[in-house]
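This structure is in structure tokens; I'll ask about it shortly.
Missing here is one protein chain; the remaining ones are kept as they sit in the complex.
Note that the chains are named A, B and C in the order they appear, and that numbering of residues resets to 1 at the start of each chain.
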């Protein structure tokens, strides 16, 4: 039985607690939050859990094996480093920390203390992202050309981070995971309308090796909720619409082929035009298993605690996400000038 | 009766001819194309029109009042300048020319010869864009924050221009018209996958005065056709989905309000958060008249010829579009570095 | 504090329990089910509740004020009548009973013992149905012409009832409530494909007074889930799409007007045609509050227990639904022959 504690029970914490309760391998010892009202609501629903207001009560208890950190991002490093030092495994809500320096320290601490450090990039554990990873890995799309995401809605403004730090981690994490690559360069543009210091609309471009482009539109000021990702490839193309109740992923047997001349260069002019061939074929929507991703996150974390294996979304994965976020911030200040990683 | 000629009858020319035939004020004297087969097909359908292979036959005929240029963009300047010099009014398919220098010369020629020079930015004449212009002009959206467009599909590759020059003119023209402004700076990123010299996927950001941002995703390598524009404002927000058979425009009574402290600065931290107010109200979709935009283009051009008024999409409007296209090309070469206009 | 018990914890029971736990006025004393495994799962999540396998333990306890019956429909009468006789208030999952005779007995028992009898027609308490009721009541649609519903999906086959009894109660209840009327005549057609004795596809027509028609397509053999209702009126028309995440209700300022001749009769032939006028105006989607309907059901039931008021979905409302279900069964046997109520 893995003895756990959940620190932070704002929006995400209660979901974690519910999933931990459904896991026969885990036991929830503590729930910790500075907000008394929230704590007591948890206490009413889960009478056997200890509710505490001070994280030190949790970290100081040697009978706690693993800690789930679901607090505001600026506290991640403080809480996670203390927990790791106290010999606990740690699962942190995304993003890992508020700086790549802090992220690197956490990675080092986890290594030193031989503890699991995992970031809850929940989307990686959805059936949709798992299916996309499979399709891309098997080469079904051919050479991947671009990955384009739109993630917009009327957003919950956060006082501590901008829209790139709020919504961007999802897309960066998914793109790096599905493509199996990390970007070399980042260009980002953004604007701050509601608050002068915080971008609420932004566009982030990731230059992966070759001509592979990632582009993410993140926006807190959109009237409709859109969660859509396009992946274009040389053989097929894929559309992921996460708002759809079913048929979230559609694979299109669609493409463009350019035939080359004997000397290896494409032709010019009229002749050239005739050498480009379009292909529009069937579309299919693979069946996706209907499982809550967070239950898979919890289960995978417990697996890693038990077996010592490296999590899918380990500290290194979380660090790569933060590097892109930092580069995006720099590029936005320069109106889109590219920043190398 | 305005005596007209159509030069170029590839994709767009036949649509122009059909609309001219429905106009009691106009008569189609000539149709000109270098492709004999296409010409003869036109001749069979419109037996009274003269079909010619050489544009000089048209331009040299003093009984032609107005010329419609629907040829590849690299020929626009040559044909239009000859026509203007011969004293004819000119309507040109978008984009006006392939360089801002050439566009400026055409504007000067039109002025000198006192002839109408109009660019067929057809979208400006759709009921949807007219409604958007009205909504924005009346201040219904409040202060406009951003305009975001996605215009993607499996594209007809063109040997002479990239995807920005092919699809971008629509968005730039619409944005400049609806906002009543022109951008100060352009940042663009793109990639060339199918042909090494031609971007087939691109993202263009327009910095309008203040924090007003325009952003356009244009893409020839998308498996689905998307034609969608979002306009976010301080009071309301608007979504235009041009693929929808009805309810193309939706106006959302949705917004974010930030209240300021007495000293004029927003609060920080927890207090700050409570001062941001979300508003989600009703949505409405205004009725749009179902009229073919090109018939309005033709009618407006004939009005201008008759009255001497300046067209909505005059040479200057067309020139502004080309300036953005040129800046986008420059910025793409610099991986997104902003280019001033 | 109202002391409650939930009998039956298959699909719906756990939702009831969760909502009761969120109600400060109620306390859950017992959860009862014949399935030991399900009971124990409830016990783990709610350690303070008593779990029992025999309904008599619940009904015999004088410290239970109200009973929630969420068992298969053929047991509703047995459990509810015992509970009413024991002086308990009763909330029953829809449909009320499996026969109108049993429903009438329950109504009489509730009256005799002065206890609340409410049917959990949950849909009546959704924001969408409340809004539709408001729109129709205020006369915004004018005279209502028809109400058409499609409620289809790959269904959970039930061994005890057919698709009309499974899905139909929703539509009948909503239609009677929104229209404020009950039908005079029922015609139904159906077919049994998977099991010979159970209709899995059916169409039910309700003849309300005048020319007002209700029509419901209920289907367990559909590949996609559709939950859609159209209400046509003389002034406006309404579309409710319950699958949509937002904009569930759309009101169309659309209609047909027929002008009458001075002698009060419509004209004939060509002249007649010109007197029919179409109107297509704006559409609007009213904002709907995002509240779980079941929490409103529970709250309304507790209100009725406290104040003695008659529930919105009282025994009489539930009885009217069953009368239509019985008539539909009769009509299906006669291949659509109408059955009077």
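Structure notes:
Please note the rule applied: contacts are C-beta pairs under 8 Å (C-beta built on N, C-alpha and C of every residue); 3 or more make two chains touch, one makes a residue touch a chain.
What you see is a predicted model, and the numbers here were worked out from it, not measured in a lab.
The residue from C:2, C:39, C:108 or C:221 that touches the chain not shown here is C:221.
Residues of subunit B in contact with the chain left out of this view: 21, 44-45, 47-48, 224-225, 243, 245-246.
In the full complex, subunit A touches the omitted chain through residues 247, 253, 280-287.
Summarising the interface, subunit C meets the missing chain with residues 145-146, 148, 150, 152, 154, 157-159, 185, 187, 189-196, 200-201, 203, 205, 207, 211-213, 215, 217, 219-224, 230, 232, 234, 236-239, 250, 252, 254, 256, 258, 266, 268-270, 272-273, 276, 278, 280, 283, 331, 334-338.
Note that only the chains that are shown with their structure count from here on.
Among the chains in view, A has its Cα centre nearest the centre of the complete protein Cα set.
Farthest chain from subunit C, judged by C-alpha centroids: B. Each chain gets one centre point, the mean of its Cα atoms, and the points for subunit A and subunit C are 41 Å apart. Contact of a single residue of subunit C with at least two other chains is seen at no position.
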